[in-house]
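All protein chains but one are shown at their positions in the complex.
Read from first to last, the chains carry the letters A and B; within each, the first residue is number 1.
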Amino acid sequence: MTDTTPADGPSAPGRTPASGTPANDVSADNIPAPDSSTTTLGVPADGTTSARSTGKRRFLSTVLSLALLAGLALWIFWPRDAGGPAVLHNGTAAYQIKLTLHSPKRGTSPVTVHVTDRQGKPAALTTVSVEPVMPHMGHAAAPATAVAGAPGLYRADNVRFFMAGAWEITVVLRGPTGTDQAVFPVLVT
Amino acid sequence: MTIAAPGAASGRGRASASSRAAIASKGWIPASVVMLGVVFSLTALSWDVQWHVDVGPDTFFTLPHLFLYAGSALAGLASLAVVLSTTAAHRAGRPVDPSTGGQPIAVFGKTFQAPVGYLISGAGAAGFLLYGLADMWWHSLYGFDAVIESPPHIGLLLSISFTMVGVVVVFATAWKHTWGKAGVVVAAPVMTAFTMVSLQGLNLLSFGPFRIRGSTIGEIFLLAMVTVTVVVFVRSARLTLAYGLAYAGVQAVLWWFTPAATRWYADVTGLPLRDFVGDGGPVVPGMMAMSLLPVALVVHAALSRAPRAPASLKRAAPLVGALAGLLLAVGWIVQSSLVWGAPFFNAAYIVLIASSVVLGALAGHLGRGFGLILRHAVPTTAPSAEGR
Partner (left out) sequence: MKTYGFLLRVSTVLLIVLVVLTAGAVTGGRPAWADGAPAGQDLHISQTLGARELTVVVRRADAVPGPLRVDVITHAGTPAGRLALRVIPTGASTAAGELPAAGSVVAEGTLDLGAVPGYHGVTLRVDRPGPWELAVDDGERVARIPFIVPARVVTPPEFAAYVGFTAAGALLLVALALVVWARRWWLSLFPAGGMVAAAAVGVTGALLSATTPLPPQAGPDLDPTIDNVTAPYSVKRPPLEDLSRPPVNMHLRPPEEASAGRRVEFDLLLTDGATGRPVDDLLVHDSALIHLIVVSPSGRLWHLHPVRIGRGHYQVSLVAGEAGHYAVTAEVARRGGGVQLLRSATGFEVGPGLAHAVPAPEPKGLGLREVDGTAVDLSVTGGAYGEATGIAGSNGTPGTPGTPGTEGVSGGSAAKGVSAEAGAAKEAAVEPSATEVVAGQATTINAKIGDTADLQPWLGMEGHMIVVGPLPEGKPVGKATESAPIWAHVHAMGAVRKDGVGGQPDETVAAFGPTVRFTYTFPQPGRYRLWVQAERNYSIVTVPAILDVGRPEGGDPPA
(Lines give C-alpha, C1' and ligand atoms only; values in the text may rest on other atoms or scores of the structure.)
Protein backbone atom coordinates (compact mmCIF):
# COMPACT_ATOMS: atom_id res chain seq x y z
CA MET A 1 0.00 0.00 0.00
CA THR A 2 1.70 3.15 1.13
CA ASP A 3 5.05 1.66 1.72
CA THR A 4 6.21 2.46 -1.74
CA THR A 5 5.50 6.11 -1.20
CA PRO A 6 8.71 8.05 -1.24
CA ALA A 7 7.16 11.08 0.40
CA ASP A 8 7.44 11.66 4.09
CA GLY A 9 4.32 13.77 4.29
CA PRO A 10 2.01 13.84 7.25
CA SER A 11 0.27 10.57 7.65
CA ALA A 12 -3.23 10.81 6.37
CA PRO A 13 -5.97 9.37 8.50
CA GLY A 14 -8.43 7.05 6.98
CA ARG A 15 -7.98 4.74 4.08
CA THR A 16 -5.36 5.17 1.49
CA PRO A 17 -5.90 3.79 -1.94
CA ALA A 18 -4.24 0.54 -2.72
CA SER A 19 -1.39 1.00 -5.10
CA GLY A 20 -1.08 -2.50 -6.39
CA THR A 21 2.70 -2.41 -6.11
CA PRO A 22 4.65 -4.95 -4.15
CA ALA A 23 3.69 -4.48 -0.57
CA ASN A 24 6.30 -6.34 1.21
CA ASP A 25 9.46 -5.66 -0.62
CA VAL A 26 11.48 -3.47 1.65
CA SER A 27 13.95 -2.51 -1.01
CA ALA A 28 11.18 -1.13 -3.16
CA ASP A 29 11.04 1.76 -0.81
CA ASN A 30 14.43 2.97 -1.87
CA ILE A 31 13.48 3.31 -5.49
CA PRO A 32 10.84 5.86 -6.23
CA ALA A 33 8.24 4.07 -8.26
CA PRO A 34 7.03 6.12 -11.22
CA ASP A 35 3.37 5.49 -10.52
CA SER A 36 3.48 6.11 -6.81
CA SER A 37 3.14 9.86 -6.88
CA THR A 38 -0.56 9.85 -6.19
CA THR A 39 -0.59 7.56 -3.23
CA THR A 40 -0.79 9.84 -0.27
CA LEU A 41 -3.42 12.48 0.09
CA GLY A 42 -2.22 16.02 0.39
CA VAL A 43 1.33 15.39 -0.71
CA PRO A 44 2.57 17.09 -3.86
CA ALA A 45 2.91 14.60 -6.65
CA ASP A 46 6.47 15.59 -7.43
CA GLY A 47 8.17 12.24 -7.16
CA THR A 48 11.72 13.22 -8.07
CA THR A 49 12.11 16.21 -5.78
CA SER A 50 10.68 14.49 -2.78
CA ALA A 51 12.75 11.42 -3.49
CA ARG A 52 15.91 13.51 -3.53
CA SER A 53 15.04 15.31 -0.32
CA THR A 54 14.10 11.98 1.23
CA GLY A 55 17.47 10.59 0.29
CA LYS A 56 19.17 13.55 1.90
CA ARG A 57 17.07 13.26 4.99
CA ARG A 58 17.72 9.60 5.21
CA PHE A 59 21.44 10.20 4.90
CA LEU A 60 21.27 12.89 7.54
CA SER A 61 19.27 10.80 9.91
CA THR A 62 21.65 7.89 9.45
CA VAL A 63 24.64 10.11 10.19
CA LEU A 64 22.83 11.60 13.18
CA SER A 65 21.90 8.27 14.68
CA LEU A 66 25.41 6.94 14.12
CA ALA A 67 26.83 9.99 15.85
CA LEU A 68 24.37 9.49 18.69
CA LEU A 69 25.40 5.86 19.04
CA ALA A 70 29.08 6.79 18.99
CA GLY A 71 28.49 9.46 21.60
CA LEU A 72 26.65 7.00 23.78
CA ALA A 73 29.43 4.45 23.44
CA LEU A 74 32.02 7.08 24.32
CA TRP A 75 30.04 8.18 27.31
CA ILE A 76 29.68 4.61 28.51
CA PHE A 77 33.26 3.56 27.98
CA TRP A 78 35.05 6.82 28.77
CA PRO A 79 37.41 6.12 31.68
CA ARG A 80 36.25 7.88 34.76
CA ASP A 81 38.07 9.65 37.59
CA ALA A 82 41.41 8.48 36.30
CA GLY A 83 44.17 10.04 38.29
CA GLY A 84 41.97 12.35 40.31
CA PRO A 85 42.36 12.61 44.07
CA ALA A 86 40.88 9.82 46.17
CA VAL A 87 38.45 11.18 48.73
CA LEU A 88 37.16 9.02 51.56
CA HIS A 89 34.85 9.69 54.48
CA ASN A 90 34.92 7.92 57.80
CA GLY A 91 34.41 8.71 61.43
CA THR A 92 34.94 7.77 65.03
CA ALA A 93 32.74 8.26 68.04
CA ALA A 94 34.09 11.79 68.47
CA TYR A 95 35.06 12.98 64.99
CA GLN A 96 34.07 12.97 61.35
CA ILE A 97 37.02 12.63 59.03
CA LYS A 98 37.48 13.35 55.36
CA LEU A 99 40.73 12.11 53.90
CA THR A 100 42.05 13.26 50.55
CA LEU A 101 44.87 11.40 48.90
CA HIS A 102 45.81 13.91 46.25
CA SER A 103 47.59 11.58 43.89
CA PRO A 104 46.72 7.92 44.40
CA LYS A 105 49.73 6.82 42.36
CA ARG A 106 52.97 5.13 43.17
CA GLY A 107 55.37 7.67 44.66
CA THR A 108 54.82 10.44 47.15
CA SER A 109 51.59 12.28 47.53
CA PRO A 110 50.14 14.87 49.86
CA VAL A 111 47.44 13.64 52.19
CA THR A 112 44.92 16.06 53.61
CA VAL A 113 42.82 15.19 56.63
CA HIS A 114 39.80 17.29 57.40
CA VAL A 115 38.52 16.64 60.90
CA THR A 116 35.32 17.97 62.38
CA ASP A 117 33.53 16.99 65.53
CA ARG A 118 30.20 15.16 65.31
CA GLN A 119 28.39 18.49 65.07
CA GLY A 120 30.45 19.55 62.07
CA LYS A 121 32.68 22.13 63.81
CA PRO A 122 36.41 21.99 63.01
CA ALA A 123 38.27 19.90 65.54
CA ALA A 124 41.37 21.12 67.37
CA LEU A 125 43.82 18.28 67.79
CA THR A 126 47.29 18.15 69.20
CA THR A 127 48.70 15.80 66.59
CA VAL A 128 47.38 14.08 63.53
CA SER A 129 49.47 11.35 61.97
CA VAL A 130 49.01 9.37 58.82
CA GLU A 131 50.26 5.78 58.80
CA PRO A 132 50.18 3.89 55.49
CA VAL A 133 50.34 0.10 55.42
CA MET A 134 49.89 -2.57 52.78
CA PRO A 135 47.84 -5.15 54.65
CA HIS A 136 48.29 -8.00 52.16
CA MET A 137 51.99 -7.53 51.67
CA GLY A 138 52.72 -6.75 55.27
CA HIS A 139 54.58 -3.60 54.30
CA ALA A 140 54.43 -0.56 56.52
CA ALA A 141 55.59 2.79 55.20
CA ALA A 142 56.99 5.61 57.27
CA PRO A 143 54.25 7.49 59.11
CA ALA A 144 53.86 11.18 58.46
CA THR A 145 52.68 13.89 60.78
CA ALA A 146 50.04 16.11 59.31
CA VAL A 147 50.55 19.80 59.96
CA ALA A 148 47.61 21.95 60.93
CA GLY A 149 46.53 24.48 58.33
CA ALA A 150 43.08 25.97 58.35
CA PRO A 151 40.88 25.00 61.33
CA GLY A 152 40.27 21.29 61.24
CA LEU A 153 42.51 20.84 58.22
CA TYR A 154 45.72 18.84 58.54
CA ARG A 155 48.11 18.14 55.75
CA ALA A 156 51.03 15.78 55.33
CA ASP A 157 52.98 16.77 52.25
CA ASN A 158 55.10 13.77 51.41
CA VAL A 159 53.51 10.48 52.21
CA ARG A 160 55.35 7.75 50.42
CA PHE A 161 53.50 4.93 48.68
CA PHE A 162 56.36 2.87 47.35
CA MET A 163 54.35 0.38 45.36
CA ALA A 164 51.04 0.06 43.61
CA GLY A 165 48.30 -1.96 45.26
CA ALA A 166 45.87 -1.93 48.14
CA TRP A 167 46.95 0.38 50.94
CA GLU A 168 45.37 1.16 54.24
CA ILE A 169 45.89 4.59 55.74
CA THR A 170 45.39 4.74 59.47
CA VAL A 171 44.73 8.25 60.69
CA VAL A 172 45.63 8.68 64.36
CA LEU A 173 44.05 11.69 66.03
CA ARG A 174 45.43 12.80 69.38
CA GLY A 175 43.34 15.44 71.03
CA PRO A 176 42.06 16.68 74.35
CA THR A 177 39.68 13.74 74.71
CA GLY A 178 42.19 11.03 73.94
CA THR A 179 43.35 9.11 70.91
CA ASP A 180 41.09 8.09 68.04
CA GLN A 181 41.88 6.02 64.99
CA ALA A 182 40.19 5.57 61.67
CA VAL A 183 41.24 3.39 58.78
CA PHE A 184 40.88 4.34 55.11
CA PRO A 185 41.47 1.68 52.45
CA VAL A 186 42.85 3.22 49.25
CA LEU A 187 44.00 1.83 45.97
CA VAL A 188 47.32 3.11 44.69
CA THR A 189 47.95 2.62 40.98
CA MET B 1 13.59 -11.43 8.64
CA THR B 2 11.39 -13.57 6.53
CA ILE B 3 8.14 -12.66 8.16
CA ALA B 4 7.12 -10.41 5.35
CA ALA B 5 8.10 -12.71 2.59
CA PRO B 6 5.30 -15.24 2.33
CA GLY B 7 3.22 -13.14 0.01
CA ALA B 8 5.77 -13.62 -2.68
CA ALA B 9 4.89 -17.24 -2.93
CA SER B 10 1.17 -17.01 -2.89
CA GLY B 11 0.84 -14.23 -5.39
CA ARG B 12 -0.17 -10.69 -4.72
CA GLY B 13 -3.53 -9.17 -4.43
CA ARG B 14 -5.53 -12.29 -4.93
CA ALA B 15 -5.81 -15.59 -3.23
CA SER B 16 -5.95 -18.87 -4.98
CA ALA B 17 -8.23 -21.52 -3.61
CA SER B 18 -5.28 -23.64 -2.60
CA SER B 19 -3.61 -20.95 -0.52
CA ARG B 20 -6.90 -20.23 1.17
CA ALA B 21 -7.19 -23.84 2.22
CA ALA B 22 -3.60 -23.86 3.39
CA ILE B 23 -4.23 -20.83 5.60
CA ALA B 24 -7.35 -22.29 7.08
CA SER B 25 -5.55 -25.41 8.13
CA LYS B 26 -2.51 -23.69 9.62
CA GLY B 27 -4.07 -21.39 12.24
CA TRP B 28 -3.52 -23.97 14.93
CA ILE B 29 0.25 -23.63 14.71
CA PRO B 30 0.66 -20.13 16.16
CA ALA B 31 -2.31 -20.75 18.43
CA SER B 32 -0.65 -23.78 19.93
CA VAL B 33 2.64 -21.90 20.29
CA VAL B 34 1.01 -19.17 22.38
CA MET B 35 -0.86 -21.88 24.27
CA LEU B 36 2.45 -23.59 24.95
CA GLY B 37 3.80 -20.27 26.17
CA VAL B 38 1.01 -19.71 28.68
CA VAL B 39 1.11 -23.32 29.83
CA PHE B 40 4.82 -22.73 30.54
CA SER B 41 3.87 -19.63 32.47
CA LEU B 42 1.28 -21.39 34.60
CA THR B 43 3.49 -24.36 35.34
CA ALA B 44 6.45 -22.15 36.11
CA LEU B 45 4.40 -19.94 38.40
CA SER B 46 3.11 -22.88 40.41
CA TRP B 47 6.65 -24.22 40.61
CA ASP B 48 8.11 -20.85 41.55
CA VAL B 49 5.58 -20.20 44.31
CA GLN B 50 6.23 -23.66 45.72
CA TRP B 51 9.98 -23.09 45.46
CA HIS B 52 9.77 -19.92 47.49
CA VAL B 53 7.61 -21.61 50.11
CA ASP B 54 9.56 -24.85 50.38
CA VAL B 55 13.13 -23.86 49.64
CA GLY B 56 13.64 -20.17 49.36
CA PRO B 57 16.50 -18.47 47.63
CA ASP B 58 15.54 -15.98 45.01
CA THR B 59 17.86 -15.08 42.20
CA PHE B 60 17.05 -14.30 38.65
CA PHE B 61 18.41 -17.56 37.48
CA THR B 62 16.21 -20.29 38.80
CA LEU B 63 14.57 -22.70 36.40
CA PRO B 64 11.03 -21.63 37.34
CA HIS B 65 11.91 -18.00 36.62
CA LEU B 66 13.44 -19.03 33.36
CA PHE B 67 10.33 -20.91 32.33
CA LEU B 68 8.18 -17.97 33.38
CA TYR B 69 10.18 -15.60 31.20
CA ALA B 70 10.48 -18.11 28.37
CA GLY B 71 6.71 -18.63 28.39
CA SER B 72 6.11 -14.93 27.95
CA ALA B 73 8.86 -14.56 25.38
CA LEU B 74 7.40 -17.43 23.40
CA ALA B 75 3.87 -16.07 23.54
CA GLY B 76 5.13 -12.59 22.70
CA LEU B 77 7.19 -13.68 19.72
CA ALA B 78 4.42 -15.86 18.34
CA SER B 79 1.86 -13.11 18.77
CA LEU B 80 4.09 -10.57 17.11
CA ALA B 81 4.78 -12.88 14.19
CA VAL B 82 1.08 -13.50 13.62
CA VAL B 83 0.16 -9.84 13.96
CA LEU B 84 2.90 -8.87 11.54
CA SER B 85 2.14 -11.44 8.93
CA THR B 86 -1.62 -11.05 9.10
CA THR B 87 -1.49 -7.30 8.86
CA ALA B 88 1.01 -7.44 6.06
CA ALA B 89 -1.10 -9.93 4.15
CA HIS B 90 -4.22 -7.94 4.73
CA ARG B 91 -2.71 -4.70 3.55
CA ALA B 92 -1.27 -6.39 0.54
CA GLY B 93 -4.78 -7.51 -0.23
CA ARG B 94 -4.04 -11.15 0.31
CA PRO B 95 -6.60 -13.29 2.05
CA VAL B 96 -6.50 -13.39 5.82
CA ASP B 97 -7.43 -16.47 7.67
CA PRO B 98 -10.49 -15.38 9.65
CA SER B 99 -9.66 -17.88 12.34
CA THR B 100 -6.56 -15.82 13.16
CA GLY B 101 -7.61 -12.49 11.78
CA GLY B 102 -10.78 -12.00 13.73
CA GLN B 103 -13.16 -9.20 12.99
CA PRO B 104 -12.11 -5.85 11.55
CA ILE B 105 -11.68 -3.28 14.24
CA ALA B 106 -11.75 0.48 14.03
CA VAL B 107 -9.02 2.15 16.02
CA PHE B 108 -8.68 5.94 15.97
CA GLY B 109 -10.78 6.21 12.90
CA LYS B 110 -8.73 3.69 11.00
CA THR B 111 -10.13 0.32 10.17
CA PHE B 112 -7.70 -2.52 10.22
CA GLN B 113 -8.00 -6.20 10.41
CA ALA B 114 -5.60 -7.35 13.07
CA PRO B 115 -5.80 -10.58 14.97
CA VAL B 116 -7.27 -9.21 18.19
CA GLY B 117 -6.42 -12.25 20.30
CA TYR B 118 -2.78 -12.08 19.31
CA LEU B 119 -2.69 -8.33 19.86
CA ILE B 120 -3.92 -8.86 23.41
CA SER B 121 -1.54 -11.72 24.12
CA GLY B 122 1.37 -9.80 22.60
CA ALA B 123 0.61 -6.70 24.66
CA GLY B 124 0.37 -8.87 27.78
CA ALA B 125 3.71 -10.47 27.08
CA ALA B 126 5.26 -7.06 26.50
CA GLY B 127 3.83 -5.84 29.78
CA PHE B 128 5.29 -8.83 31.59
CA LEU B 129 8.73 -8.25 30.21
CA LEU B 130 8.55 -4.56 31.07
CA TYR B 131 7.50 -5.27 34.62
CA GLY B 132 10.69 -7.29 35.04
CA LEU B 133 12.65 -4.09 35.47
CA ALA B 134 10.20 -2.79 38.04
CA ASP B 135 10.63 -6.07 39.86
CA MET B 136 14.41 -5.72 39.90
CA TRP B 137 14.08 -2.20 41.25
CA TRP B 138 11.62 -3.36 43.90
CA HIS B 139 13.90 -6.15 45.02
CA SER B 140 16.82 -3.77 45.25
CA LEU B 141 14.74 -1.56 47.53
CA TYR B 142 12.98 -4.09 49.69
CA GLY B 143 15.31 -6.99 49.86
CA PHE B 144 16.08 -10.49 48.89
CA ASP B 145 12.95 -12.44 49.53
CA ALA B 146 10.01 -10.32 48.60
CA VAL B 147 6.39 -11.42 48.93
CA ILE B 148 4.15 -12.49 46.10
CA GLU B 149 1.85 -9.51 46.68
CA SER B 150 4.42 -6.84 45.83
CA PRO B 151 3.15 -4.35 43.22
CA PRO B 152 5.66 -5.38 40.52
CA HIS B 153 4.77 -9.03 41.07
CA ILE B 154 1.08 -8.29 40.73
CA GLY B 155 1.87 -6.30 37.59
CA LEU B 156 3.91 -9.18 36.22
CA LEU B 157 1.20 -11.71 36.96
CA LEU B 158 -1.65 -9.58 35.65
CA SER B 159 0.31 -9.08 32.44
CA ILE B 160 0.49 -12.82 32.00
CA SER B 161 -3.21 -13.08 32.81
CA PHE B 162 -3.74 -10.56 30.06
CA THR B 163 -1.75 -12.74 27.70
CA MET B 164 -3.94 -15.66 28.70
CA VAL B 165 -7.09 -13.69 28.00
CA GLY B 166 -5.61 -13.08 24.57
CA VAL B 167 -5.12 -16.81 24.13
CA VAL B 168 -8.75 -17.46 25.01
CA VAL B 169 -9.74 -14.93 22.36
CA VAL B 170 -7.35 -16.52 19.87
CA PHE B 171 -9.09 -19.86 20.23
CA ALA B 172 -12.56 -18.39 20.44
CA THR B 173 -11.93 -16.71 17.11
CA ALA B 174 -11.22 -20.12 15.63
CA TRP B 175 -14.49 -21.47 16.97
CA LYS B 176 -15.33 -22.99 13.59
CA HIS B 177 -12.45 -25.40 13.95
CA THR B 178 -12.27 -28.29 16.33
CA TRP B 179 -8.93 -27.06 17.66
CA GLY B 180 -10.60 -23.74 18.41
CA LYS B 181 -13.21 -25.41 20.60
CA ALA B 182 -10.60 -27.56 22.31
CA GLY B 183 -8.40 -24.53 22.83
CA VAL B 184 -11.12 -22.50 24.51
CA VAL B 185 -11.95 -25.18 27.06
CA VAL B 186 -8.25 -25.52 27.94
CA ALA B 187 -7.19 -21.87 27.75
CA ALA B 188 -9.99 -20.68 30.01
CA PRO B 189 -8.99 -22.95 32.94
CA VAL B 190 -5.31 -22.07 32.46
CA MET B 191 -6.17 -18.39 32.56
CA THR B 192 -8.37 -18.82 35.62
CA ALA B 193 -5.82 -20.88 37.52
CA PHE B 194 -3.11 -18.36 36.81
CA THR B 195 -5.18 -15.32 37.67
CA MET B 196 -5.94 -16.74 41.11
CA VAL B 197 -2.34 -16.07 42.06
CA SER B 198 -2.55 -12.51 40.73
CA LEU B 199 -5.56 -12.08 42.97
CA GLN B 200 -3.39 -12.55 46.06
CA GLY B 201 -2.98 -8.79 45.89
CA LEU B 202 -6.55 -8.59 47.18
CA ASN B 203 -5.35 -9.89 50.53
CA LEU B 204 -4.54 -6.30 51.36
CA LEU B 205 -8.31 -5.90 51.72
CA SER B 206 -9.48 -7.97 54.59
CA PHE B 207 -12.89 -7.90 56.02
CA GLY B 208 -12.92 -6.20 59.38
CA PRO B 209 -13.54 -8.46 62.34
CA PHE B 210 -14.15 -11.55 60.24
CA ARG B 211 -10.79 -11.61 58.46
CA ILE B 212 -12.09 -13.18 55.28
CA ARG B 213 -9.26 -13.08 52.78
CA GLY B 214 -10.00 -10.71 49.93
CA SER B 215 -8.32 -13.13 47.57
CA THR B 216 -10.81 -15.91 48.41
CA ILE B 217 -13.76 -13.76 47.45
CA GLY B 218 -11.86 -12.57 44.39
CA GLU B 219 -11.23 -16.14 43.33
CA ILE B 220 -14.87 -17.10 43.72
CA PHE B 221 -15.90 -14.06 41.72
CA LEU B 222 -13.40 -14.89 39.00
CA LEU B 223 -14.40 -18.53 38.80
CA ALA B 224 -18.10 -17.68 38.61
CA MET B 225 -17.49 -15.11 35.92
CA VAL B 226 -15.26 -17.28 33.76
CA THR B 227 -17.62 -20.22 34.11
CA VAL B 228 -20.63 -18.18 33.03
CA THR B 229 -18.57 -16.73 30.18
CA VAL B 230 -17.56 -20.16 28.98
CA VAL B 231 -21.05 -21.61 29.32
CA VAL B 232 -22.63 -18.69 27.50
CA PHE B 233 -20.00 -18.94 24.81
CA VAL B 234 -19.89 -22.68 24.19
CA ARG B 235 -23.65 -23.35 24.68
CA SER B 236 -22.98 -27.04 24.91
CA ALA B 237 -23.17 -29.55 27.74
CA ARG B 238 -20.33 -31.55 26.28
CA LEU B 239 -17.98 -28.60 26.03
CA THR B 240 -18.97 -27.39 29.49
CA LEU B 241 -18.07 -30.80 30.79
CA ALA B 242 -14.81 -30.61 28.86
CA TYR B 243 -14.10 -27.20 30.45
CA GLY B 244 -14.69 -28.59 33.93
CA LEU B 245 -12.57 -31.64 33.21
CA ALA B 246 -9.78 -29.51 31.76
CA TYR B 247 -9.77 -27.42 34.93
CA ALA B 248 -9.63 -30.52 37.09
CA GLY B 249 -6.93 -31.90 34.82
CA VAL B 250 -4.80 -28.76 35.17
CA GLN B 251 -5.26 -28.98 38.91
CA ALA B 252 -4.33 -32.66 39.03
CA VAL B 253 -1.24 -32.21 36.88
CA LEU B 254 -0.05 -29.25 38.95
CA TRP B 255 -0.80 -31.13 42.15
CA TRP B 256 1.56 -33.83 41.05
CA PHE B 257 4.12 -31.74 39.18
CA THR B 258 4.63 -28.83 41.56
CA PRO B 259 6.00 -30.62 44.63
CA ALA B 260 7.84 -33.15 42.49
CA ALA B 261 9.60 -30.45 40.47
CA THR B 262 10.38 -28.45 43.60
CA ARG B 263 11.92 -31.43 45.34
CA TRP B 264 13.81 -32.41 42.24
CA TYR B 265 15.19 -28.93 41.72
CA ALA B 266 16.13 -28.57 45.38
CA ASP B 267 17.89 -31.89 45.08
CA VAL B 268 19.76 -30.89 41.95
CA THR B 269 20.87 -27.57 43.39
CA GLY B 270 21.73 -29.21 46.70
CA LEU B 271 19.52 -26.91 48.73
CA PRO B 272 17.59 -28.25 51.70
CA LEU B 273 13.82 -28.12 51.91
CA ARG B 274 12.42 -26.19 54.81
CA ASP B 275 11.41 -28.16 57.89
CA PHE B 276 7.68 -27.62 57.59
CA VAL B 277 7.43 -28.95 54.04
CA GLY B 278 4.72 -31.52 53.78
CA ASP B 279 1.98 -29.69 55.67
CA GLY B 280 -1.03 -29.32 53.43
CA GLY B 281 -1.09 -29.53 49.69
CA PRO B 282 0.91 -27.64 47.09
CA VAL B 283 0.06 -23.95 47.14
CA VAL B 284 -1.23 -23.05 43.69
CA PRO B 285 -3.19 -26.22 42.84
CA GLY B 286 -4.43 -26.18 46.43
CA MET B 287 -5.95 -22.78 45.72
CA MET B 288 -7.81 -24.03 42.65
CA ALA B 289 -11.43 -24.85 43.34
CA MET B 290 -12.20 -28.57 43.34
CA SER B 291 -15.89 -27.89 42.95
CA LEU B 292 -15.63 -26.23 39.57
CA LEU B 293 -16.73 -29.20 37.45
CA PRO B 294 -20.11 -29.69 39.16
CA VAL B 295 -20.60 -25.94 39.41
CA ALA B 296 -20.00 -25.56 35.67
CA LEU B 297 -22.52 -28.28 34.91
CA VAL B 298 -25.08 -26.67 37.22
CA VAL B 299 -24.52 -23.33 35.54
CA HIS B 300 -25.00 -24.92 32.16
CA ALA B 301 -28.17 -26.73 33.22
CA ALA B 302 -29.61 -23.56 34.73
CA LEU B 303 -28.79 -21.37 31.77
CA SER B 304 -30.05 -23.85 29.21
CA ARG B 305 -33.38 -23.96 31.03
CA ALA B 306 -33.83 -20.24 30.53
CA PRO B 307 -35.54 -19.25 27.29
CA ARG B 308 -33.21 -18.47 24.45
CA ALA B 309 -34.21 -14.86 24.10
CA PRO B 310 -31.36 -12.44 24.84
CA ALA B 311 -33.49 -10.54 27.33
CA SER B 312 -34.26 -13.62 29.39
CA LEU B 313 -30.59 -14.63 29.33
CA LYS B 314 -29.79 -11.19 30.67
CA ARG B 315 -32.25 -11.74 33.51
CA ALA B 316 -31.14 -15.29 34.21
CA ALA B 317 -27.38 -14.72 34.20
CA PRO B 318 -27.10 -12.84 37.55
CA LEU B 319 -29.28 -15.45 39.27
CA VAL B 320 -27.19 -18.28 37.90
CA GLY B 321 -24.03 -16.38 38.81
CA ALA B 322 -25.27 -15.96 42.38
CA LEU B 323 -25.98 -19.69 42.54
CA ALA B 324 -22.49 -20.40 41.23
CA GLY B 325 -21.04 -18.04 43.84
CA LEU B 326 -22.93 -19.84 46.60
CA LEU B 327 -21.83 -23.29 45.42
CA LEU B 328 -18.23 -22.19 44.99
CA ALA B 329 -18.14 -20.62 48.45
CA VAL B 330 -19.47 -23.81 50.05
CA GLY B 331 -17.06 -25.84 47.97
CA TRP B 332 -14.21 -23.66 49.07
CA ILE B 333 -15.08 -24.10 52.75
CA VAL B 334 -15.11 -27.87 52.34
CA GLN B 335 -11.89 -27.80 50.35
CA SER B 336 -9.98 -25.63 52.80
CA SER B 337 -10.91 -27.93 55.64
CA LEU B 338 -9.81 -30.93 53.58
CA VAL B 339 -6.53 -29.45 52.33
CA TRP B 340 -5.43 -27.20 55.16
CA GLY B 341 -7.54 -28.56 58.01
CA ALA B 342 -9.48 -25.33 58.45
CA PRO B 343 -12.51 -25.56 60.75
CA PHE B 344 -15.76 -26.62 59.15
CA PHE B 345 -17.70 -23.82 60.71
CA ASN B 346 -16.66 -20.29 61.39
CA ALA B 347 -18.79 -17.20 61.81
CA ALA B 348 -16.81 -15.53 59.06
CA TYR B 349 -18.18 -18.04 56.57
CA ILE B 350 -21.53 -16.28 56.66
CA VAL B 351 -19.83 -13.14 55.39
CA LEU B 352 -17.98 -15.19 52.83
CA ILE B 353 -21.12 -16.87 51.51
CA ALA B 354 -23.12 -13.65 51.47
CA SER B 355 -20.47 -11.72 49.60
CA SER B 356 -19.94 -14.65 47.22
CA VAL B 357 -23.63 -14.66 46.36
CA VAL B 358 -23.70 -10.90 45.76
CA LEU B 359 -20.49 -10.88 43.77
CA GLY B 360 -21.60 -14.06 42.00
CA ALA B 361 -24.59 -12.18 40.66
CA LEU B 362 -22.29 -9.48 39.33
CA ALA B 363 -19.99 -12.18 37.94
CA GLY B 364 -22.95 -13.77 36.17
CA HIS B 365 -23.90 -10.49 34.62
CA LEU B 366 -20.35 -9.76 33.45
CA GLY B 367 -19.79 -13.35 32.36
CA ARG B 368 -22.79 -13.20 30.10
CA GLY B 369 -21.43 -10.01 28.59
CA PHE B 370 -18.00 -11.50 28.00
CA GLY B 371 -19.51 -14.65 26.56
CA LEU B 372 -21.45 -12.62 24.06
CA ILE B 373 -18.40 -10.50 23.19
CA LEU B 374 -16.48 -13.70 22.52
CA ARG B 375 -19.33 -14.82 20.31
CA HIS B 376 -18.95 -11.57 18.40
CA ALA B 377 -15.28 -12.27 17.94
CA VAL B 378 -16.12 -15.37 15.96
CA PRO B 379 -15.98 -14.36 12.30
CA THR B 380 -19.22 -14.98 10.52
CA THR B 381 -17.98 -14.34 6.99
CA ALA B 382 -15.67 -16.16 4.68
CA PRO B 383 -12.03 -15.05 4.49
CA SER B 384 -11.90 -11.43 3.47
CA ALA B 385 -9.70 -11.53 0.46
CA GLU B 386 -10.64 -8.12 -0.79
CA GLY B 387 -9.22 -5.99 1.94
CA ARG B 388 -9.76 -2.37 1.33
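Assume contacts are C-beta pairs under 8 Å (C-beta built on N, C-alpha and C of every residue); 3 or more make two chains touch, one makes a residue touch a chain.
Everything quoted here is computed from the prediction, not taken from an experiment.
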| Shown chains touched by the chain that is not drawn here | A, B
| Taking the entire complex into account, which one of A:Lys105, A:Arg118 or A:Arg160 touches the absent chain? | A:Arg118
| said: One chain isn't shown here. Among B:Val38, B:Ala125 or B:Val184, which residue touches it? | reply: B:Ala125
| task | With the full complex in mind, choose from A:His89, A:Lys105, A:Lys121 or A:Arg174 the residue touching the hidden chain. | result | A:His89
| field | Contact footprint on subunit B, counting only the chain that is left out | value | 1-6, 9-10, 22-23, 26, 29-30, 33, 36, 55-63, 66-67, 69-70, 73-74, 76-85, 87-88, 91, 107-108, 110, 112, 114, 119, 122-123, 125-133, 136, 139-145, 265, 268-272, 274
| request: Kindly note down the residues of subunit A that lie in touch with the hidden chain. | output: 1-3, 5, 11, 16, 24, 26, 29, 86-98, 118, 131, 133, 135-140, 164-166, 168, 170, 181-185, 187, 189
